[in-house]
Every structure is written in C-alpha cells, then in structure tokens.
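For this depiction, one protein chain was excluded, whereas all remaining protein chains were kept in their positions.
In this document, chain identifiers A, B and C correspond to the written order of the chains, with residue numbering beginning at 1 in each.
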Amino acid sequence: MFTKVLIANRGEIAVRIIRACRELGIETVAIYSDVDRAALHVRQANEAYLLGPAPSRDSYLRGDKIIEIAKAAGAGAIHPGYGFLAERDDFAEAVQDAGLVFIGPRPSAIAAMGDKGVARATVAAAGVPIVPGTEGIGDLSDEDLLAVANEIGFPLLIKATAGGGGKGMREAASLDEMPGLIKSARREAEAAFGNGNVYLEKLLLDARHIEIQVIADSHGNTIHLADRECSIQRRHQKLLEEAPSPFVDEPLRQKMGELACRAAEAVDYLNAGTIEFLVDKDRNFYFLEMNTRLQVEHPITEMVTGVDIVKEQIRVARGRKLRNSQEDITLNGWAIECRINAEDPYNNFLPSTGQLTSVIAPSGPGVRVDTGVYAGFTITPHYDSLISKLICWGETRGEAILRMRRALDEFRILGVRTNIPFHQKLLASPRFMVGQFDTRFVEERFKFEENDEEQERLEIIAAVVATLVTHRATQEAAQIIRQSERDTSNWKWVGRWERMQR
Amino acid sequence: MFTKVLIANRGEIAVRIIRACRELGIETVAIYSDVDRAALHVRQANEAYLLGPAPSRDSYLRGDKIIEIAKAAGAGAIHPGYGFLAERDDFAEAVQDAGLVFIGPRPSAIAAMGDKGVARATVAAAGVPIVPGTEGIGDLSDEDLLAVANEIGFPLLIKATAGGGGKGMREAASLDEMPGLIKSARREAEAAFGNGNVYLEKLLLDARHIEIQVIADSHGNTIHLADRECSIQRRHQKLLEEAPSPFVDEPLRQKMGELACRAAEAVDYLNAGTIEFLVDKDRNFYFLEMNTRLQVEHPITEMVTGVDIVKEQIRVARGRKLRNSQEDITLNGWAIECRINAEDPYNNFLPSTGQLTSVIAPSGPGVRVDTGVYAGFTITPHYDSLISKLICWGETRGEAILRMRRALDEFRILGVRTNIPFHQKLLASPRFMVGQFDTRFVEERFKFEENDEEQERLEIIAAVVATLVTHRATQEAAQIIRQSERDTSNWKWVGRWERMQR
Amino acid sequence: MKYIATIDDRSFEIDINEQGEIIADGQRLSVDFHSVADQPVYSMLLNGESFEASVSTREMTVEVLLRGRLFLVNVEDERQRRLRETTHMELEQEGEFTLAAPMPGMVVAIPVEVGQSVEKGDNLIILESMKMQNELKAPRDGKVSGVRVSPGDSVDQNQVLLTLI
Partner (left out) sequence: MKYIATIDDRSFEIDINEQGEIIADGQRLSVDFHSVADQPVYSMLLNGESFEASVSTREMTVEVLLRGRLFLVNVEDERQRRLRETTHMELEQEGEFTLAAPMPGMVVAIPVEVGQSVEKGDNLIILESMKMQNELKAPRDGKVSGVRVSPGDSVDQNQVLLTLI
C-alpha cells in the first residue's frame, strides 16, 4: 500500500491534495515549473522537483517526466488533480504500466467518458437520457459536422470531445457561422487538451446545469453525494456553485442520483467522478458529460455531506471500501462556492497578472478558503486564472448567502484585479437570492454595472477618497510636509495629529 | 428591537462579533485606541470612533465614553466581548440606565458571579458542589486570608475575586510564602480588573479543568452546549482547548450539564455563560467559577454543536426564544483550538511585540482561524498577546489532531515570535494524543525542548540553512555578485540559473 | 485647498483644510484618512463612518475600488480647471487610440484590417492568455489606422497591438 504520493498538478488543488495526504500521514511529492519555484504547493510538500519551463506542454503536461520523477522519488501513487493530465487515459495507463497507482478511475473509464461522443452512446445504452446531438465516435470532420448540424437544429453547441470546463465550446445560431466557430473551438480545444476534435449538441434553453458527485470503490460499491447547482456561468465557465441545488427536490435528487450511479457503473467506474446533467424547467434531465476526476467545486459537497472527498479518493485508491453506504449520506445545511479569478470584471473579464502585494482572506465561522497563492506570489499568464475558492456554509441557503456576502466584503487582494465585485453584485441580485436562474442568467439577465441609490451615495465618497489621495500626492511632491518614515505610511491631519499627542 | 450594535472590544473577538452582526444584517460600531486605528475591527465595522490613548484605562475601559459614543452613533445595544468591561456589573447597569441593551447577563447575575466568594456560596446553596475554600464575601483582608489559610490547608490557590483567565492567581505551598504571593496577586488583579480583592481555594491535585457552555433566554429556558476540556494551561493561562473532553463520558456530561444549568438558574442567568468545573481522577467535579460572558474558546463548541453562539447571544438579547431545546443539541465530531500568542516559547514565553511582516494562515477543510491581525499590523505591548485562534474540526479526535498538526505546519507568522512551536510539540506528545493529562501537565510533565532523532536530523539541515544565509550575506557584502532586482529576492546558483535559461 | 472631482458627468466640489475636516458639496465633514500597511489601500473615517478603498492612478484618472464598485474619478484643482476650460480641453481622450496588450499572451486572430471602420464594442484582436481566448474590443467608434502584430505573435504586456483614429 503506497505511503508517498506525487501530486501532478499546481495551485490550489495541489495544496488541497497535499493537505489530505498530510492528514493521512502520507508523504507528498510536488512538481513545479520554473515560474512556480516559490508556489505554495512546493513550499508545503515533503519533496519537490523541477519539471521545466513555464508553458504547460513543457512542464505540467510532461507525463513521461512526471512518472520518471515519481519513480525516482519512490512515490507509490500519482494524484492528477483536475485539468492538465487528469482526464488523459494514456497518462493513467502509463502510470499503471510504471507500476504506480493512479488515484482516479481506470484508463478504460477515462477513455470511454473522455470521448464525449462515445460517452453519450454508452450512457444512453444504459438507459440514461442524453441531450440530442451527434452520435457515436467523436473525431468528426468539419464536413460531417456541418452535415448533421441541420438535423440537430439551431441553436446548437460545438463542444470539444476531449473537453471539460467549457473550454473549446462555442454556440452556433445558424449554419453560416458554423465554419468560423468550429475553427476557433478546435483551436481552443487543441490548446487546452492537445486534441482539436469537436462534436455537436442541441442547445437547451432555460436549462440548468446540475451535477451529481459520485464515488466508487474497487469492491463494487458506487454511491452518490447528491447534487451541485452550477448554472451560474459566464462563457461556459462556472463562477459560483452551490450544494444542494435550490431547484432539486428530494424525489428528483434520488432519481438523478440513481441514474448518475448507473452511468458510472456503465463504464465500470472507480474513484470520484461527476455526472453533469442539463435540467429543463419541467425537471426533465439529460446527461451532458462525465468529469472523470476531482471537481473544482468538490468542497461544497464536502461541507454539506461531511465527507472528505480527497481523503476518500486516496482510501479507495488504496483498495479500501467506501466508508459510507448510500444510506449514511445525509445533507446538512447549505454551501456556496465563489471562484475568485484574477480577472477584471470592469474590463470584459480580461485576465489580470502581476505580483500579489497583499492578501487578507476572510475567515471565521462557516468560511473555508482553498488557495495556492499568498502575498508576494506572482500570477503569471501561463495557467488558469483561478487564484482562490471561497466556500461558505450555512444552516440554510439564506445564512450561506449572507455569510458569503460578508466573507466577500472581508476579502482583500491587491496586485491583480479580481472578480470579487462580480460576486458581490451577484449575491445581492434578487433573482439569485430567490434561486431563479438558468445557465443564461449571468450573460443575459444579470446587469453587472447597474445604477442604484447606493451607487449615487458612494460616488461622493469615492470623489472624496480620490481627492484626498491626489491632495496628499501633491503635498508630498511639493514637499510642503516633511514626513517621518512612519508618517509616509500614515498620513495624518494636523488636528488628528495633535489629538494623538495628548 | 435594536438594529445597530456597538462592540466594546478590540482584536479577534471584536472581529468575530462584527461577523455575526453582518450575517444578521445588523450595523456595527467599532471603538479604538490611538494604536488601533488600522486594526481589523475598525476596518470592518460600519462606523468607528476614537476612544483615547493606548492604555486600557484610557480607552477600552472607559465605559462612560463608550456609552456616550453608542448613544451618539444611535446604537441600540452594546456587546462587551470578553475581558475589559465584559464582567463589570456597574458597566452593564450603566448601559441599561442609558436605555441601551447589554448583550449579556443581567447586572445582578454578573455581580453575583463576579464576586467569586459570593458565587461559591450561591451555587453551593443551589446544590452544586464547590472546591473547599474561603466562604462568603470576597473582600478579605490579608489577616483574614492568613487566618483561614491553615484551615483550608496547603497547597492552596490565591485567586482574584474579580478574576478570570487566571490573572491575579498564585499558588501557595506554605503559610510563610503567603504574604508575598497575596501582594503580587492583588497587584496583578488590580492591574487586570481594577479590583485587588482575592480569596483562597484548596488546590486539587491531578485535577482537570472542564467547563460547560450554557445559554439562557428571557423566556425561562436554559440549556447547555456540553463540555470543553481546558486542562492544557501554563501559569493558569489556557493554551489549548478541545470539545468534547476526552475524559467525559455521556453520563458525566449529562450530570455536569444539568448542574451547570442549575448554577446558572441560581442567579437568574440570561444569555451565554460558562461554568468552570474542576474534575478529579475519580470523576468527582467541583464548581470553580462562572464566566458571565462569551468565552475565548467558544468556537470549538460552535463546531461540534453547529450552534453559532454569538448570533444566538444577539437573538436572545433581542428577546427571542432559544432556537434549540436541550434535546436538539447533539455533538458531531471533535474540535480543538490552539491559542496562537505573540510569545517566545524559546525564551520563557515572554511576550513578543513588533510589526507583522508576513501572515499566511492555514485553511482548507475543517480549519477555522479567528484573528484580528494581518500582515502590516503592529503588535503593541498594551493588550493581551492572543493574536489568533486556530480551530480544527475532525470526524474523530484523531482526525482533529492530525488536521491541527498540518494546520500548525502551514501557519506562517513573521515579525513576532509565536507559541506555534509549543503547540506543534504538544500535539506530537504521546500523553496528549491519548488524552492523559491534567492541569499540571504542561508545567510538570511536558518537555518543550526535548531531544529526539528528528532533532539530530534537523540540526544538519539548520546548519546548512544558516551557512547558506551567511554565505549569501558575505557574497552580497563583498559585492562579488551583481544581482538584478529580481535576483536579490531570489538567489540562484550559476548551475540552477543556467538550467532555467534552457 | 479646493478641488473639483468628476465621475462621469457628476462633479463634486471638495475643499480640504488641514484641520481634519473637508467640505464636500457644501457639507462639512470630519475625516480621518489612513493608508494601511504601506499598501494603496486607504481606511477613511468620514463623520465616523468607516470606508475602505483601494486606489490606483492612471494618467489623470484615479481609480477607486469601494465596496465592490469601481469609480473612475478625475480630480483637478481650480487652476487646472480654469486652464482646461479656457483651452476648451476635453476630459475624454481625443485623437488616436492605442490598443496595448492588457497582459502577455499570443495573438490568435485579428478580425479587422487597416482602414476599416469599427464601432464601439467591435472585436479588434483576439488574444490568448491563461488558456482563454480574450476579445479586445474597440472603446469607441473609429477607423483602424494601424495593425502592429500578426496572428501567432507572442506579445508582452502593454505592447502596442493596434491603433484607431
């Protein structure tokens, strides 16, 4: 049974996995690219080895080198996290061929679910409803795609067969825009997964994106850990998730849960995975895809079920039975996750890079922060923009929302722009508060920069702040005031100054 | 019903209370001394007002000024937190006379429990066992004390009647050392509580310090939230607490809980409070004192019961009924709190002051940090040395301990010395792990600086680090290496440097 | 000292005296302005109300992030104000607009060409960074006067990509 694990990832998820290993008394091996030498996962692991230059293809996608390092370091298993090599069956295969344990599903299951076309066919055969779209194998030519597009009908989605996380996904409203969209989708898919294949799927309107967490052991047990609401998306990127979904009642939860387990069993699934469903307003649900890996948003499920999913992944990989049967799983309270991205919500959500000069994370009751960054660390353009996950638990959805609001207000990140203001606005929007939204909500119904009387009131405050900063700068420039070292960081008015001297 | 609360405190507890208010939609008013202008509670509150100079007597103990500010700001209630004015019945009285709500017990209850002598008499009358010691009124003269000392017998404890938190407490082994100890106890009590009265109590050996959290509403309901183990102390200062106590079984828990409620009811208690018991090795327990306020270690009870004690305090103060009956209260898992103090464990635990240059708090599943500081904030000698509370929850005591260990390993605080190394050693000690300890454990049986083979192994590592730092300094001094700005913060060898250029 | 602070089309007259108080639009307010931990973060107590803002300055504009909202403020003293008014200078940027790369990345597409007229919001460049395709849009109507990069180019932050007139 392995006692040392190599984590084939970086950032917050590498840190998350290291934490689980430490709490199980397992040694950890980190890998890093040139720009990640000082990253938190390198600082926290027992061992760390350089992979290569910053670009993923030269570092975190170098499966061969990673396996080499694992063997040299005497690691008995590899945890892939999410992204990078997590859903590459060839990598999982190679890990096993090297005599190491892959902490995840069997290569065959990754392959079956990895090709979204094959996946749709497989689960459909198992009696799980799927979204209408291209059938069978996934490596369709542009011609094939254009041909079936009309049968499926518009609007439709172009999706990467190797995809996940909305990367390489495009919406097409009509046939004539298809060629261009297919081209850019393939390009993005190629960049993200090293595989440019795409397939088509009917675009369901007013639908919600709701997923079921499943986990299976090697003794034939498969259970589900209930649902997560993931409809809050922008450009198919999840921004906020909650567990459970405000839209799912107990009967629907059980039905979706059972079918999710059936879908997993259809590919002889092992370890943790997630079945994504689209749910229409009549509560019909359709299989979208299966993510054969740990999910970014797994913490919200941990907080409402009490199950430590990453520790359970490791136990299962060690050949243990699941610690819980389906009956043991009960939901306690409500959890919400906000993805804190280095993106500028005031500038079309463009990524923002640079050195973090100050980070003050929220804390206190019911608040959890998973992050891989710290004050002094530099955000580079090489990897995704997720710098922190803010998770709040509450006895009720209402308490969770109020707690998330105060946690967002407390969060201080300086050095890069973040999407925290977006989340603050979102959590204050009435439609979100009552739980009435679908996957189009953010892009179509949610106004980020709206004007209210609070805006009016704060304008004069902002004007005062800006004026005081300008005034101070002018004064300093003109060197009218000579300031002590302490005072340069702490500008005082004469009046206040005198008061302090008393 | 009040909608704005003034928090008559500072530091982590002020922040904790602000969080509870925000989550209830209540406005907050902070107060601060000259040195706390940039403190977290000032930054997070809706309003903040200057009290005066740094010394407590000129700021946080200025009850008159605090009430003035509350009225001027239109606050409808005052939360005292712990310490400072929290257990001053005259302050609670004055708050009510000013037409404001005091978020805590009635002044009469504070007074009854505040004089430890009276408290002992009162609860004894209610049938709660007490530790043998001086009876009745608490303002005994030195002569009285010396007189009764012999009757009680040695060793005994000299305690401040206005006391709490072990301040103004002394141990006497014989009569002849009594006068000096009484003197210093009175001095410390005077400084801490503005009241130099002391009383005597028999010193029970091999005893544990176990307390029961109670809370009562204004509708005649009093419930308890089970026990906390507080035996890990140094010089009568709690350093680590856990809930529940590994020593308490269910029958004892119920018995202690019932008597705790009875003790509270004996003084017509309202809001949250804590009954401290001494428990001997035969599971006999004796009333020590009641803390008529929110306790530093309240979070561990919150984590195992799911009750947000501070929110419940506010609801009760608003005249609401308790949200839970005794039957609703069940314990889920295990929680441990480590008090992170600005003290140097390598130098007789002397307080350490200065500016925090870097703070990286642990996080992830099951970890909570309550703190009032941040990188850039300065720790002054004016207030107590508690800078952070690290709380870890686990499904079992074992998981909680392992999680606390990894959290302590993650914690990075630069600028002041902290007692984190003490906690790391403590959580690795076999006796703690098996739960075999009493109030003397830390001072008598626990070796902080012991030698093990890990020590041997780390010595050479430390030697290498020290040598590399020295070498680097020499090189820089001699200006042998010209370094780019980036490189001054990131010293590389030629070899490594070349590798990076590939 | 008197300043005029402008947000969009709203102007505020703010008079700062050194006695810990200011006059904003005629209102007399006590103020305590404190920069936190040597960061561009300011804690301000305005008549006791506690505000915290992070501030950055670009050319004439002060960017204030306050309670999750971003305000772009132009601050002038009376002299500058008079100067601008007499010279009829406009606050809005005039003449050529230069599109610089907001972050390092790779140019994947340039949907416009030199001489082409564009409307506000049109895509000018598609730049890949952090594994995302980012659309750089036109801030105003205009005509493309120059394209400095080609698809496939790797560009540094602030590198000029394209110009509009």
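The criterion applied here is as follows: a contact is a pair of C-beta atoms (placed from the backbone, for glycine too) under 8 Å apart; a residue touches a chain by one contact, two chains touch by 3 or more.
All figures in this text were calculated on a predicted structure; none of them were measured in a lab.
K.L.:
For the chain omitted from this view, which of the shown chains does it touch?
P.N.:
A, B
K.L.:
Looking at A:I13, A:V42 or A:I460, which residue reaches the missing chain?
P.N.:
A:V42
K.L.:
Return the single residue from A:A54, A:A73 or A:M433 that touches the missing chain.
P.N.:
Touches the omitted chain: A:A73.
K.L.:
Tell me which residue among B:S141, B:S174, B:N332 or B:T357 touches the hidden chain in the full complex.
P.N.:
B:T357
K.L.:
Counting contacts across the full complex, list the positions on chain B that touch the omitted chain.
P.N.:
Given the touch definition above, chain B has residues 167, 184, 187-188, 191-192, 342, 344, 346-348, 350-353, 357-358, 381-385, 408-409, 412, 414, 420-421, 424-425, 454-455, 458-474, 489-496, 499 touching the missing chain.
K.L.:
Which chain A residues would touch the chain omitted from the figure, given the whole complex?
P.N.:
30, 37-38, 42-50, 73, 374-377
Methods note: only the chains that are shown with their structure count from here on.
K.L.:
Which chain would you call central, comparing Cα centres to the global Cα centre?
P.N.:
A
K.L.:
Among the chains, which has its CA centre at the largest distance from chain A's?
P.N.:
Most distant chain from chain A: B.
K.L.:
Find the geometric centre of each of chain B and chain C from their Cα atoms only, then give the gap between the two centres in Å, rounded to an integer.
P.N.:
47
K.L.:
Where the CA atoms of chain A average out and where those of chain B average out, how many Å apart are those spots?
P.N.:
Each chain's C-alpha centroid was found; their separation is 37 Å.
K.L.:
Go ahead and note the Å separation of the Cα centroids belonging to chain A and chain C.
P.N.:
Computed value for the inter-centroid distance: 31 Å.
K.L.:
Please output the residue numbers of chain A that touch at least 2 other chains, ranges allowed.
P.N.:
Within chain A, the residues that touch at least two other chains are 358, 409, 490.
K.L.:
Enumerate the residues of chain C that touch no fewer than two other chains.
P.N.:
32, 34, 37-39
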